[in-house]
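Take a look at the following structure, please.
Note that this complex is displayed minus one protein chain, with the remaining chains in position.
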Amino acid sequence: MSSTRFGLAGATLALLLTVSVGCSAGEGVDVDGGNGTAAGGVLNAAIGGEPDQLDPHKTSAYYSFQVLENVFDTLVEPDANLAMQPSLATEWTTSDDQLTWTFTLREGVKFSDGTPLTADDVVYSYNRIIDEKLNTAYKFGTVKSVAASNPTTVVITLNAPTPNLLANLGGFKGVAIVQKANVESEEIITKPIGSGPFALSGYTSGDNIQLVRNDNYWGERPKLDGVRFTFVSDPTVALQNLRGNEVQWTDNLPPQQVPALLDGDEPTVQSVPSTDYWYLALNQGRKPYDDVNVRRAIAFALDREAITKAAKFGLATVNQTAIPQNSAFHYEYAPYSHDVNQARQLLDQAGVSDLTMDLMVTSEYPETVTAAQVIASQLAGIGVNVKIRTLDFAQWLDEQGNGNFDSFMLGWLGNIDPDEFYYAQHHSGGTFNFHKYNNPAVDQLLDRARTETDQGARKQQYEQVAKQIVDDASYIYLYNPDVAQGWSKQVSGYQVRTDRAIRFRDVALTR
Amino acid sequence: MSAPTAHRSEGQLRRALSALRHDPLALTGTAVLVLLVVVGVAGPWLAPAGINDVDVDRMLQPPSWAHPFGTDELGRDVLSRVMVAARVSLQVGAVSVGIALLAGVTLGLFAGYYRGWLDNLLMRCMDVLFAFPVLLLAVAIVAVLGPGLLTAMIAIGVVYTPIFARVTRAGVLSVREQVFVRAAVSIGASDLRIMRRHVLPNIAAPLIVQTSLSLAFAILSEAALSFLGLGVQPPAPAWGRMLYDGRGFVTDAWWLGVFPGAAIFLTVLAFNLVGDALRDVLDPRQLTVNEARRSTG
Partner (left out) sequence: MARFVIRRLLQSTIVLLGVTLVVFLLLQLVPGDPVRVALGTRFDPQTYEALRARAGLDQPLVVQYFDYLRRALTGDLGVSFRSGRPVTEIVLERLPATLSLAVTAVLFALLIALPLGILSAMRSGSFVDHAARVFSQFGVSVPDFWMGIMGILLFAGVLGWLPPSGYVALTEDPARWASHVALPAATVGLVTASILTRFIRSSMLEVLSEDYVRTAEAKGLRTRVVVLRHVLRNALIPVVTVVAVQLASLLGGVIVIEVLFAWPGIGRLTFDAVQARDYPVLQGAVLLVAALFLLVNLLVDILYARLDPRITVK
């Protein structure tokens, strides 16, 4: 469009025609199942919103990853229990000093456009993230260099032992292997090329993204002909579309209806605990929140059941620590019963009365706005007057970064390794320690556990960390939400994953 | 020489009042407005429950004796929130139309009185603002300044300024050539004095009509902004915001959609009825509602 040289007003109609032509050309490669391809059919999936862009290294929107999960591959990938399994890499070895990891790539892997995917592409992808300091660069914090010793061998050299390197390299598609030509032509923003089971075939801005089966895929041939992701922001509409068979899958279900849907027969709805957690953080750089008694008072004043019910309609598990019950690193610890008297006593001990607390939430995550109103009414019960401040996310992040808050509520999504749960948030030098928590004992434990290669010892160290963080009320943990997804009877082979990855490669559609 | 002007505006007002008294629709509208103002002022005391009484054990309950309008997704009493929200709507209406009135009348007065290049410049500026659909411009302004009650009022005020400027200018143009204005000029009265004493009172009629109609549209615009999540922020209640928050639940809880929307409708209708009645008496040149609304786009 940049070559169009028209005056704006005069050319509007001419441009209009260009656009309609452009659209119908785009729909020429439409994969809509209506054309009678009997074999696999096209699965229509409703997701809650539109990806901001489709470059896996640059997007941070969950909507993007819902699509990209099916388009890209990583070296390794988490299985249903979040243990790392071979993907593009078939095997790997670690040197005795734990500082050199050698990955062997699968033979004959191709991108969906038919060009081969080699070790050079892996090196290019990782160096792009590291050199351009992209979102996931922190996952390569201990990486000294990435090199290709031959087309199927990648060698990663580290500065320090990194027991969770596999989780960093395969936890989600944000560290996917991309194609250099695709990046340099900037087409990756709207027409990404990956090596995954499906390839992008069409994009109607504001409405849908279409994928077709990638016939160059290295794994088992997907049963579906394609997937069409439609953006449906209203969950009641998504459910209605599912019932009317306009879509066959959605993860955007009205939370208040999920309990009934779980008991029902059609559509199939399943809900599993996720690895996400939501929490309240108090700014320890400000008085009186530097006083552990004040923080504990607030922890005691909260009725987590009520908060969860309001924010998630019960689709969540109350948890006073970060790591959910289904993880191997879960640590059962719940010292804060809902106890108003205890809370008042602690406030008295701290010599605090007539406290007005600023609580920062964001419209980007409406559950924070909802939960904040419940928290406000609960804290009113111990004489704390909560002023809710709703910001859009960009502004919210600015305020967080500058430490301009008494308290905020937010969640962490998609963490797998305990280091991801604790280090950046609670180490005194951690990137996300905006609430200025500082406990040298915790720092020491975190540093040690990070490079501890004995799994048993590592688990124990993280349990100590968890207990101390909860006792200090560094974060006041609230709940782990569930992932609820629904699909029609026609869909088989789909599994809800705790990390919210949406994988359609094994799904079949009966008609 | 100021006697005839004063006389004229007094006569207009009297005619307007008597017209309102004899028009059943206008009477109804006025009654609704009076009720609204009472609720707006005394809402927090009249409301049967607190607006932030969260209780998750009674969420999404249908209308009952205890909660005539039902409860919302946090178990709060919808009737109480609808009542207290009246204040927000009236406040936004009054302040934003106040801004538009002040700015528009000032600009229109100067443009119409001095004519020439100033007139040209000011009115072209108004043309520019007029080229944007109302809500689109308001949304853009709020987007830039950040959402909230204050920015919503400013945005709506800016958006409705051009129409006041146009109405004022048109009035001034017809008044300034009349005998009593020329006479005032000839005895050496200052421009500002002439504008205040002779011009303004004589263009009051169309301005009163426009104000009344603009109040309706300002309230409608605020509701639309709040419905987009760009107006009043929670936990403060506003009608548009209540619809926005309740959107995900309306299929299960119709009362979350019906009552706040009906409140907006009745309020806007009341302002329109009164405005139309006033216009019929005061401004027969028929600056229509439609022109004022132009587009809610």
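Should a chain be cited, it is by its letter among A and B, assigned in written order, with residues numbered from 1 in that chain.
What we mean here is this: a residue touches a chain if its C-beta (ideal position, glycine included) is under 8 Å from a C-beta of that chain, and two chains touch if they have at least 3 such contacts.
In this text the structure is predicted, and so the values were computed from the model without any measurement.
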> Given the contact definition stated above, which residue among A:Leu99, A:Ala148 or A:Val237 touches the chain not shown here?
Replying inline: A:Val237
> For the chain left off this view, which of A:Thr115, A:Asn135 or A:Thr157 is in contact with it?
Replying inline: A:Asn135
> So which of B:Phe110, B:Tyr160 or B:Phe227 would be touching the chain we can't see?
Replying inline: B:Phe227
> Out of B:Ala31, B:Ala66, B:Leu102 or B:Leu136, which is the one that touches the chain we can't see?
Replying inline: B:Leu136
> Which residue among A:Asp290, A:Asp339, A:Asp358 or A:Asp392 touches the omitted chain?
Replying inline: A:Asp392
>> Contact with the hidden chain only, please: which subunit B residues?
In response: 124-125, 127-129, 131-133, 135-137, 139-146, 216, 220, 223-224, 227-228, 230, 240, 243, 247, 250-251, 254, 257-258, 261-262, 264-265, 268-269, 272-273, 276, 286, 288-290, 293-297
> For subunit A, which residues touch the unseen chain?
Replying inline: 1-2, 4-9, 11-12, 15-16, 18-20, 22-24, 27, 30, 32, 34, 50, 52-53, 58-60, 132-135, 186, 189-190, 204-207, 230-234, 236-237, 240-241, 244, 246, 392-395, 397-398
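Assume only the chains that are shown with their structure count from here on.
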> Distance from the CA centroid of subunit A to that of subunit B, rounded to the nearest Å?
Replying inline: 45
>> Help me check something: in the complex, which residues belonging to subunit B touch subunit A?
In response: 52-54, 56, 59-60, 73-74, 146-147, 229, 233-235, 247-252
> For the complex, which residues does subunit A have touching subunit B?
Replying inline: 234-236, 254, 256-257, 306, 309-310, 363, 369-370, 372-374, 376-377, 388, 390, 392, 395
